[in-house]
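Just one protein chain is left out here, and the rest sit where they should.
Chain IDs A, B and C follow the sequence of writing; residue 1 opens each chain.
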Amino acid sequence: MAIHSLPTEASEVLAAPQRDLKGRAFRLIPVALLIVILGVLSAVVPYFLSLNNFISILMQSAALGLMALGLTAVLITGGIDLSIPSLMSFSAVLGAMYMKAGGSPVVASFLMLAVALAGGCVNGLAVAWLKMIPFVVTLSTMAVFSGASIWITNAVSVTGIPRRFITTVMADVGVIPIPVIVFVVMTLLMQLLLTRSLYGRWLYAVGTNIRAARVSGIPTQRVLFGAYVFSGLAAGLAAIITTAWLGTAGGTIGSEGVVLDVVSSAVLGGVSIYGGAGTAVGAFVGTILIKLISNSLNFLQASYYLVLVTKGVVIVAFVAVDSLFRRKS
Amino acid sequence: MSDPFLRMVDVRKRFPGVDALKSVTLEAYAGEAVALIGANGAGKSTLMNVLGGVIAPDGGYIEIDGKRAAFRTPAEASRDGVAFVHQELALMPTLNILDNMLITSFPRRKGLIDYRAGEELCRNALKQLGYDFPLRTRVRDLSPGDQQIVEIARTLLGKSRIVIFDEPTSSLTSREKERLFEIIRIMKSRGTAIIYITHLLDEVFTVCERAVIMRNGAKVAESRIADLTRGQIVEKMIGSQEAVAYFQHHERRPGEVLLTVEHLNREGFLDDVSFTLRSGEVVGLWGLLGSGRTELFRALMGLDPIHRGRIRLHKPGSEVVDLSPQRAHSVMGMLTEDRRTDGLLLPMSIRLNMSIANLKNLLYRGWPFVYRAREESVTREYVKKLNIKSTSIEQRVATLSGGNQQKVVVGRWLQTKPLIFLLDEPTRGLDVEAKAELHAIVANMADAGAAVVIVSSDLDEIMSLSDRYLVMVRGRIVKEYSALATKHELLATASGISAQAEGVG
Amino acid sequence: MPKLRILCSVVSAVLMLTAGQALAAPKPKVIRVGVSYNEKIHSQIQAWTDEMEKFGKAYGQQHNVSFKWIVNVANGDPSTQASNIQDLINQHVDVIVARAEDAAAIGASIDAAHKAHIPFITFDRQSSTVQPDVHVGGDSFAQGITAANAAVELLKKNGVQGKAIELLGDLKDMNAVLRSQAWHQVEAASKAWTTVAQVPTDWKPENFYTGTANALAAHPEANVIFAASDFAFDGVLKALKEANRLAPAGDPRHVWMFTCDVQPQALEPLTKGYIDVAASYEAYAQADALVTVIAELLAGQKVQGTHLVPGRLFTPQNTAAMPAVWSRDYKD
Partner (left out) sequence: MAAKERFTLGRFLLSYGFVLTLIAIVVLCSIASPAFFTFKNALFILHASAPTMILATGVAFVLMTGKMDISIGSTAYLSAGVGIMLMVHAHMSPLPACLIIFAIGALLGAVNGFIVVVLRVNPLITTLGTFFTFRGLALQITNSLTISIPSDLGEFGSIRVGPFFLDTLIAGVVLAAYHLVHTRTVFGRYVMAVGNGVDVAQKVGVPVDRTTFLTFVLAGLMASVGGVLTMAQVGSISPSLGQGYEFTAIALLVIGGVSLFGGEGTILPGIVLGALTLTIIQSGLNFVGASPFVYPLVRGGIIFVAMYADSLKNAVARKVRLIPE
């Protein structure tokens, strides 16, 4: 009310930047954390500060990161998708079995994408049209997908994947392996879509206030559906990469531990669990951060227990700061 | 008159950026109703929240019956007999009536809730209002009106000696309204002190003995109702004469037919609704709450399914087409009843809020990407047109005043250049100033050739704007009136029929 | 201020560990061994780790080398293990030892190591895809065969026609698979018993208990139990007890039990005579073998592809006297 008197144009100059600053300052925390960890490690760990090592860290993050991107889209709509990793392993298994049976790697890759997309559609339908609670839907589809992949594989990972598939997917472009490129490109692409595209705008609107979005003529159901399909797509890409990376596919590669890692990555990347906020780049940073935390502690010979503890503390602390900021502004 | 039962003395409250209360003193006497009048942001609610223990004051003190009182929680306040009837119902849908009424005051035996005693209490309370619900019904299965009754009945439990009514009639049918006034009379006769907050001035004259008028966090006037005229009140509320213009109505000549609605039917909500809209007219859609006004709007906008009937749009070239739900948004705009839950993207900027319905027209060369520069210029244009008071188009709408928020929603639709404008309670909860501005905008739309349909529970408002009335009862349009219709006719048509109908429902 | 707390916790952790790092400055003739465990939820892993340290020192003094163990643990998740091994590679360790979470997935890591010219040793769990330089471990198949043959002998001797309940292990673990294969191979050959129920345990104690109990209820006639591992055996015993079938050999209610591993929890039932035969799983011997293999491998000596440490046959009679039993030392 006090600001009523200010003339519009004049105050724009004043108001806009400072608000931005606040947001930025917060968004920088994970980045700062990242830099600190990197700095310490480079100082302490032999061979850490090497291009190879950084690339391999990115390589290790690729699959997780892609899934985190998928989750981000869903989180922005105010939903959640716990089924991504299990869907990932399910489609990976099918693809792998197809290749084992002599199918061509190319077809197999598309098969994986197709299966994952289909899975995403199941979630999407349930959430958008059957109006089921995302947590509930994806919790149960998680059980179904992982159940299915254990069932068809008898819990034994699928082997006999053609070298050609592996070498092609894992091939380096220059020094950078393809999965890393896919990860980076997907991040940038998604960032562009989120900030600039019609669909991106709709996504945020739906996540902020779905009723208002609907009244404004946004096809909310299609938007919701889209988000889950996208996370399906992400799972599919992750499936291809993981299969090539491990040279096998099985029910284990999408365990519950992974689910929580994916969620942590997105959250550490500043994606709001309440919907309406979050960026692809954020998720990217978050993923690297999660990976680095465990890697660094590996490098530093910390006990495996400390890894878990640190992860937990970081997540909670981070979000605590977040909500602190929220209440401040 | 004896000395005041409630005294709030020199109460002060400061929110970041605003002096919400600058040393306000309020007195309420047992057995009388004092009207607390003021524009939005005048500080009424803040003052009452202090009294209700919802927020703590920075300064000043409260005396009840001569004793100092300081409430840290609503529970404490109600323990000292201060009851609060909130404007938007404070009920818990999944719980039954019993739990809702007793939630903070369960009678207990050996640590366990004594439901037998509880039922007794609730039944009595409801009886006083002349109601007798099955107490185990879940509140979410009650009609909004009944829900309000439950909310009011809650205050009758225990020994509430001061009852605050905050816009109590906003969701009541006229019958329920009458009953409420009766209840208030009973309460007064029992020596309860009533504080009555409202925007609807004639209610003030029916219910209250005294009026306290606030503006910008300060008390600007206090006097007996008998010594006040409506004009004076309005003047004191807004501290200027201009907004009184709000009661004048100006003639309009409607153009050719824009829209015909034929036998529209939605199971349980709309029953064979037919009417036409002409360009350049304002149609008042009058009816009691739950008569299907909102449902009709939603059906027209394609938000709810239509089971039978058709909506036909008359294109300028006199060619007539069926209006598909998808296309509805391209020719219609709708102001929802509750802008916070159905209208605004509160944490987002004015720009994002205003462009959201119009993005398709703001794309970059048909690519599915938003053309930021155009978006900004368009937003600025409408911010100016509607004179939305803001620091920048990037300001978060949550931080705007109610009036400006509503204007943002209006701007959202104006961007889409709609032929038809559906306004559902466009000025609910707005102060007189903002009301006046919105009325101007409405008139303006019609003059520009749009067809405007307006729903309002404020009969004066509807009558000051409409060129024509459609009266709805239980999902049907039962009668159409010209601009010359009288208050009485409208009220009678709307509620007369409903009197027998309600028995059925 | 929570933010501070994160930074502090991370930094302080880092510092502590840095100190440790600094002290262990590289010396000549150091062998940096990267060890990747798939998980750390079974007693023998601790046994291995300690024994490697211990034996490593002793061996080192004789042969004038010193081992530096760089250990990390994956959270029972193949991808994580792959990352962990990648980390080891990036640290340029001299040799990598891995206990695979997934017999198939470990192949990729083996390739990766080889690409970086780091020799790779699979430990305890074999790779089902790519061949490592060396595999060191117990001979699970032999283990199963031994146990099964002992079973044939005993049952024949007592003139029992067996109705067997098989407690499967985690089928992602080659050991579990091999043992099951062994059991069924002998079954087919000897006809000494028929397996009436297969209970998957996934190596989870709960399942040992409920699985056994259900199987006993469903097949009251069952009189033989073959457990792919006797870790978490308390569950099995409880189930038997509740079914009133827990009795030493000779008692008519006795269920003939043949197990693998002789984990800490098996010692007591063995001495009490509940378990008739257990083919042991020599954590110590395996660790020692591993150390030797590593040393020889890096000394450029010829090392054969697989080092399978034979198990010993434990029976109620000989258990008490048996020397060097790791499970004794790791009984909680």
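Convention: contacts are C-beta pairs under 8 Å (C-beta built on N, C-alpha and C of every residue); 3 or more make two chains touch, one makes a residue touch a chain.
Predicted model, so just to flag it, every value in this text is computed and none were measured.
Enquirer: Using the contact definition given at the top, list the shown chains touched by the missing chain.
Expert: For the complete complex, the undisplayed chain touches A, B, C.
Enquirer: Could you tell me which of C:Glu153, C:Glu206 or C:Asp251 touches the chain that is not displayed?
Expert: Of the candidates C:Glu153, C:Glu206 or C:Asp251, C:Glu206 is in touch with the missing chain.
Enquirer: Can you tell me which of B:Phe106, B:Phe181 or B:Tyr371 touches the chain that was removed from the display?
Expert: Once the missing chain is taken into account, the touching residue is B:Phe106.
Enquirer: Touching the left-out chain: which of A:Ala148, A:Ile178, A:Val258 or A:Ile288?
Expert: Checking each option in A:Ala148, A:Ile178, A:Val258 or A:Ile288, the one touching the absent chain turns out to be A:Ala148.
Enquirer: For the chain left off this view, which of A:Ala126, A:Ile253, A:Val285 or A:Leu300 is in contact with it?
Expert: Once the missing chain is taken into account, the touching residue is A:Ala126.
Enquirer: Even though one chain is hidden, which residues of subunit B still touch it in the full complex?
Expert: 53-54, 73-75, 77-78, 84, 86, 90-95, 99, 103-104, 106, 108, 111-113, 140-141, 267-269, 295, 298, 303-304, 505
Enquirer: Even though one chain is hidden, which residues of subunit C still touch it in the full complex?
Expert: Counting only subunit C, the missing chain is touched by 2, 39-43, 45-46, 168, 197-200, 203-206, 208-211, 213-215, 217-220, 231-232, 234-235, 237-238, 241-242, 263-265, 330-332.
Enquirer: Residues of subunit A in contact with the chain that isn't shown?
Expert: Spelled out for subunit A, the touching residues are 80, 126, 130-133, 135-137, 139-148, 150-151, 153-155, 210-211, 214, 220, 256, 260, 263-264, 267, 273-274, 303-309, 311-316, 319-320, 323-324, 327.
Methods note: only the chains that are shown with their structure count from here on.
Enquirer: Please tell me the distance, in whole Å, between the geometric centres of subunit A and subunit C computed from their C-alpha atoms.
Expert: Roughly 35 Å separates the two chain centres.
Enquirer: Counting in whole Å, what is the centre-to-centre distance of subunit B and subunit C, each centre being its mean C-alpha position?
Expert: Comparing mean C-alpha positions, subunit C is 71 Å from subunit B.
Enquirer: Would you please write down the residue numbers of subunit A that are in contact with two or more other chains?
Expert: If we look for residues of subunit A contacting two or more partner chains, we find none.
Enquirer: Please give the residue numbers of subunit A that touch subunit C in the complex, ascending.
Expert: 29, 33, 36-37, 40, 44-48, 50, 52-53, 56, 59-60, 63-64, 154-159, 166, 242, 245-248, 250, 252-253, 255, 257-258, 291, 293-302, 304, 306, 308, 310, 313-314, 316-318, 320-321, 324
Enquirer: Quick check on the complex: what are the subunit B residues that touch subunit A?
Expert: The contact residues of subunit B facing subunit A are 17-18, 41, 301, 303, 328-329, 334, 336, 341-348, 352, 356-357, 359-360, 363, 368-370, 372, 380, 383-384, 389-395, 401, 412.
Enquirer: Inside the complex, what are the residues of subunit A that reach subunit B?
Expert: Against subunit B, the touching part of subunit A is residues 1-4, 6, 8, 11-12, 14-16, 19, 196-199, 201-202, 204-205, 208-209, 211-218, 276-277.
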